[in-house]
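Partial view: only certain chains, each at its native spot in the assembly.
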Amino acid sequence: MAVSTKRTQGLADKHFHYCPGCTHGIIHRLVAEAIEELGVLEKTVGVCPVGCAVFAYDYFNCDMIEAAHGRAPAVATGVKRVLPESVVFTYQGDGDLAAIGTAETVHAAARGERITTIFVNNAVYGMTGGQMAPTTLLGQKTTTTPFGRQSSVAGYPLKVSEMVATIDGAAYVTRVAVNSPKNILRAKKAILKAFNVQLKGLGFSLVEVLSTCPTNWGLSPPEALRWVKEKMIPVYPLGDFKVPEDEV
Amino acid sequence: MERVLMKGNEAFGEGAVRAGCRHFFGYPITPQSELPHYLARRLPEVGGLYLQAESEVAAINMVYGAAAAGARVMTSSSSPGISLMQEGISYIACAELPCVVVNIMRGGPGLGNIAPSQADYFQAVKGGGHGDYRLPVLAPASIQEIIDLIVLAFDLADKYRNPVMVVGDGILGQMMEPVELGPAPEVTPPPKPWATTGTLGRKSRNVVNSLYIEPEELEKVNLRLQAKYKQVEQEEKRWEEYRADDAQVIIVAFGMVARIAKAVVDSMRMAGIPVGLIRPVTLYPFPDKPLAASASGAAKAFLVVEMNAGQMLEDVKLAVCGRKPVHFYGRTGGMVTSVAEVEGKVRDIWEGLK
Amino acid sequence: MLEAVLLAGFGGQGILSTGMLLSYAGMEEGLHVSWIPSYGPEMRGGTANCAVTVSDAPISSPLVTEPTTLIAMNLPSLEKYETSVRPGGLILYNASLIYRLPERQDARVLGVKANEVAESIGNIRVAANVMLGAFIEVSQAISLKSALEALTKVLPPHRHKLIPANQKALQEGARIAREAGLVNSVNH
Amino acid sequence: MPQVFFENERCKGCELCVTVCPKKIIALSAGEINSFGFHPAVLTDGTKCTGCGFCFLVCPDLAVTVVREEGGNGESTDEGE
C-alpha cells in the first residue's frame, strides 16, 4: 500500500511567510500534526505570540487568538478557565516567553494551568531584526550585542526549561531540537506527550524547541542547523526536565 | 423590597454577578480590595471563577482570553494597576471584545496614596493606551447606582463589542449605603458567533486578532471603530440634571463629587442663588448636549468641580465652546472638596455675575 | 434630624464596626444612612476613622467634613478633628487615652474611659461600642434597642459569641452618659 | 519505488532537504525560478531514493511529498542525526 507524507489537516492551506530555511515551519507542522492525530482539532484554541510566528493564526487550522507580546499564557489561561474542555496551546518565541512574558510563563506553570506551551528558542529576536534575546549565547553577535554578548554587561543565557521544571504546577517540561530528522521525530513525540498531559489534566506542559534563525544569525539554512548542534545544544542540553509522576 | 447595607466595592461585585458575569481576573490593590474579596467568595457560589492573576498586566490579558472565549468577564483595579492595563485595553478595543474594567481611582500620580481621586479621567476617556480607541466610561454616584450601572456596563460591552470602564473613587468603593437589590435582571447576552471556542463543528475558523499589517486594512478597522464610537456618541450619552432648568450657575461634577454638589445646590437655592447641577453619568460619551443647551439658555456661568487638577474641564469647555465662562474648582492628592468650599466658589461666581 | 458622626482613632479599637453598627441600626429604623471609612496604610494600629450619617431625609452628600458629633478614640484624633465639629455639636472623647479636655467652647463635651470599661468587660475591641452607647444616650439619634438588635446582623455568625460583650459595652456607655450628665461647653 | 514531489511555488530554495538527504539526490534547480524568485529543489536521481522521508521531515515549507510502499525502507532505518 502506498503511503504518503500527507499534509496535515491541522494546517490551513497557506504559504508560510517565514524566511527560507527557518525552522518555525517545521515546528508548525509538528504541532498541527499532533493536534490532528489526537483528534482534538475542533476543540483546540491556539494563542500566537508577537514574534515571527505572529501570523500563526493564519496557519493553524483551528480557532486562534493573537496575544499581546509575552502574554499568551495569560490569554490562554482566560480561555481555558472559561472552556475547561478545550485544548489550549500557546506558541511563543524566546523574546516573547523568556523576556517580556517571564512572569506569565512562571505563573501559568505555578497555577498548573492545563495548557501546552510550545517555546521556540532561536537565541534571538527574529521579527524585530535580530536583537539579543535572554537565550542569546555568550559571545553571540546580535544587533544589540554588536561585539558579542558579554556576561559582564548583558548577563547569562536563561535556561527556561531548567527554571520552569522547579515549579510545582509544571507537569511536563522538556527540551527538543528540530535540527535533524531524528530530532524532529523526537520533537514530535514530545509535543504529542505535552498535549496528552493537558488532556489528562495533569498540569502545565512546556516543550522548548531549539530552532534556527538563519537570517539573523547570518548563516545559510544548512549552516544554521549545524549551529544548533554545535553551539546551542551544548548550552541547552536536550531531554526531559520534568515528567508527570504517573509516567516516570 | 429588602434593603441591605452594602459597600460600594461589594456592590460592584454583586452587580456583576447579577449581570451574569461568572469570571473575574484581578490583582489586589487598595482601595478596591473588597471587590475581589467579595467575588472570591461569591463567584464559586454561582459556579463562577475568581482567579487572582500575578499582575494587572496578566489580569487584563486573562480578561482578553476569557472574553475571546465568549464569557462575560470583569477585572478591577485602582489607578497604578489600571495604568499597567493600558496596552491590554488597547488590544481588547482593537480586537473588539466585550469586557468590563472597574477603576476605583486613588490619589496620584505615582504611588500617591489610597485616598479618593478622579485624576484618571483623561486616561479613561481619552484613552491611556496607544491608538484611536474609546471606552464607554460610566461614573456611578451611589451604591444603588453601582448595581444598576454595572449591568448596563456589561450590556454596552456586548452591544458594542468594546471594553467598558466603570469608575469610582475610594469613597464610593468603601462607603456603605442601603441598596434595594430587587429581583435579578433578566440577562441575555447576545450570541457570540465570533468567539474562539474551538470550531466544534463550525465551518470557518474564528480568529481574534488586532494585527493588520496592511495600512489599508488597519484603516478599515479604524473606520469601523470610529463608526461604532459615533453610534455610541449618538445613543449612549447619559446624565442627570438636578434643578438645572432655570439655574444661572451650573455645577458640573461626576461621581461622589456630584453628591457634594447636590448638597451645594440645595443650600444655595435656600440662599436664593439659582444653582443647578449637571452630572455626567457617562464620561465617554460626554453629555455635551445638556451643557450646550444650558450655555445657550439660562446658564450664565459654569463651575466644574473635580477631584483632580481640571480634566473633565476640557470636555466641558469643548461643549460650552466659549459661550459662557467656565470656572473650575478642584482638590487633588486625595483631598475631598467640602460643601463649604464649593459654596464659597459658587458665591464668588454669583457675585461676579451681578 | 441629621447626625453626621465622625468616629476617629486607631485600628484595633473597633471603630469601623461600631460605625457600621450605627448605620445598620439606623437603616433598620427606616432612616437614611451612610458609612464611610478611611484608614492609613497600616493593617493594625494605624489611623482608622469612619463617618456615619443618619438622617430622616435622603442624604445628598455622605461626606462628613463638619461633623455634628466627633467620637475621638485617641489624642491625635481629637487634635486633628476637634476644630471641625459644628458649633453646638458634640465631642465624645476616650478619656482612657486622652488626658486633656477638648478646647472647644462652643461644643458639648463628654469624656468616657472606654478602654477601662472595655477591659473590664474583657475585650478591648468593644471600646468604640462603649462610646457608641454614650452617643446614643446623648443624641437619641436612634434607640439603644435598635443598636442592641443590630449586633446580630453586623457581626458575622462565627462572631456571635461576642454579642454579649458588645451589648454590655453599649449599655455601659449609655449608663455612663446618663449618669455623667453632659459637660456643657459653655460652662466647662 | 518511492516517489518524491516538490511543490515549486512553496519551495524557498533553503537547501535543508538537500542537506539531509542521505542519498544526496536533491539539488536546487539551476535554471528554474519560481514567482518569488527562488530556485526550487529538484531530484537529481530519483532511482536512488529510499523513501526515508527526511526531505519531508525537514522541509519548513511543506513543499515536499514522499510516497512510498508501506514497510519499505522508511524513516526508521536511518535516524538522520
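Lettered A, B, C and D in written order, each chain numbered from 1.
As a working rule, contacts are C-beta pairs under 8 Å (C-beta built on N, C-alpha and C of every residue); 3 or more make two chains touch, one makes a residue touch a chain.
Remember, predicted model here, so these are calculated numbers, not experimental data.
Copy numbers for the complete complex, expressed as a formula over the labels shown, read A x2, B x2, C x2, D x2.
Keep this in mind: only the chains that are shown with their structure count from here on.
Here A-D and B-C are compared, and the pair linked by more C-beta contacts is A-D. Per-chain Cα centroids separate chain B from chain C by 34 Å. We define each chain's centre as the mean of its Cα atoms; on that basis chain A and chain C are separated by 62 Å. For chain B, residues touching at least two other chains: there are none. Residue positions of chain D with contacts to 2 or more other chains are absent. Against chain C, the residues of chain B that register as touching in their complex are 3, 5, 30, 114-115, 171, 174-178, 256, 259-260, 262-263, 266, 336, 338-340.
Within the complex, the chain A residues that touch chain B are 12, 41-45, 47, 54-55, 57, 61-68, 71, 74-83, 86-87, 103-104, 106-107.
Interface residues of chain D, counted against chain A in their complex, comprise 9-10, 12-16, 18-20, 38, 52-54, 56-62, 64-70, 75, 79-81.
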